[in-house]
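Structure first, then comments.
Missing here: one protein chain of the complex. Every other protein chain is in place.
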Amino acid sequence: MNTRFLKLSEALIIIIVILLCLLIIFLRNGNNGKSAIISINGKTAAVIPLSKESEHFSVKGADNIFFTVHNGCIYVDSSDCTDKICMKTGKINKCGESIICLPKKVSVTISDSTENTDVIVG
Amino acid sequence: MKKTYRIALSGILLALACTLSYIESIVPLPLPLGAKPGLAGIVVMFAFMKIDFPSAATITVLKSAFVLLTRGFTASIMSASGGILSLAVMLMLFRFTKSSTVMISVCGAVTHNIGQIIAAGLIMGSLSSAATYSPILIIAGCLTGSLTGFLLSLILKSCRVPLKTHLIK
Partner (left out) sequence: MFLKFFSFKIIVIPALMISLFSCSMPSEVKNNSSEIFVMDTMCSISTDSKQASAEVSSALKDMNTAFDSCGEKGEAFRLNKKRSAKCSDYLCGLINDSMRLSAAYSDNVEISSGAVTLLWKEAGKSLKLPKQSETKDALASIGDNLICTDGNNISLSDGCKIDTGAFAKGYALDKCKDILDKSKCKSAVISMTSSVLLYGEKSDGSDFNVQIRNPDGNGFLGTVNVKSCFLSTSGGYERFFTIDGKNYCHIIDLSTGYPSESDLTSVTVFCQSGILSDYLSTLIFIGGTKNINRFLSSDDFKVAAFDKNGKSYISRNLDFKAV
């Protein structure tokens, strides 16, 4: 029967894992993304450049979820999902960060390049 | 342990797990991405430590069914994926290693979160965007796992004597 509370070696393992994760989080920072890729159901629906300000827009295929691009960041400013975790995630602008709305199957990820789009007109 | 007692105890534990799960979903906590303390994990761990594995598995599966009825399909998939994976891992640790309570609890919590990340990735169709959350959810898992492990160890200490003397027939 394992009734010990916690061994020192185990505590060390846990602490090391926590530190590694913190390290990954901080190492990831530093790459300001150039565009946000909005995917619905795993398929790319729109590539939004973070350089152009855009308020309260939605993407076809994702109903009632609105995004805003401001100061190089993108965030969900309103959504009618029940948990609203997407709104609580706040602003993202660095490569690797993402906002996910599970009920709507929408994900926004920051990409290092505007590789998908060659040019934007209009 | 007599079979009827086992079933009755499992039933009570299931009800307890569902209640805890429901309360957790109502009360929002300042944890990232809506992470929860996972108090139902205490119940599941208690189940496989004090009863047996099949009961713990049943509790996990039925708890997910409860979530399906109360919170919807997506939530139940998350609960099931996290619960089943973490139960499998915790059982392996419990059977094959001499890990302490808190360690098993932490591993369970971390794998629960990883299971949910994988499920979310599969639902979204994009594993990489879900995977970006893994560092922070692993940290959250370590912290909540420590808490639930600590609580479980307290419960086990006070429960040890009564269960062993009355149930082994």
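Letters A and B mark the chains as written, and numbering starts fresh at 1 in each.
Rule of thumb we're sticking to: a residue touches a chain if its C-beta (ideal position, glycine included) is under 8 Å from a C-beta of that chain, and two chains touch if they have at least 3 such contacts.
Remember, predicted model here, so these are calculated numbers, not experimental data.
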item: Residue of B:G82, B:P135 or B:G149 touching the missing chain in the full complex; value: B:P135
item: From B:M78, B:L93 or B:I123, residue that would touch the chain that is not displayed; value: B:L93
item: Residue among B:S10, B:T111 or B:S153 touching the omitted chain; value: B:T111
item: Chain A residues touching the omitted chain (full complex); value: 9-10, 13, 17, 20-21, 24, 27-28, 31, 45-48, 52-60, 95-96, 111-113, 115-122
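The criterion applied here is as follows: only the chains that are shown with their structure count from here on.
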item: Cα-centroid distance, chain A relative to chain B, in whole angstrom; value: 27
item: Of chain A, residues touching chain B in the complex; value: 1-7, 10, 13-14, 17-18, 21-22, 24-25, 39, 41-43, 83, 85, 88-89, 96-98, 100, 102-103, 105, 107, 109
item: Chain A partner contacts - residues on chain B that touch it in the complex; value: 33-34, 49, 74, 78, 94, 98-104, 106, 110, 120, 123-126, 128-130, 132-136, 138-139, 142, 146, 149-150, 153, 156, 160
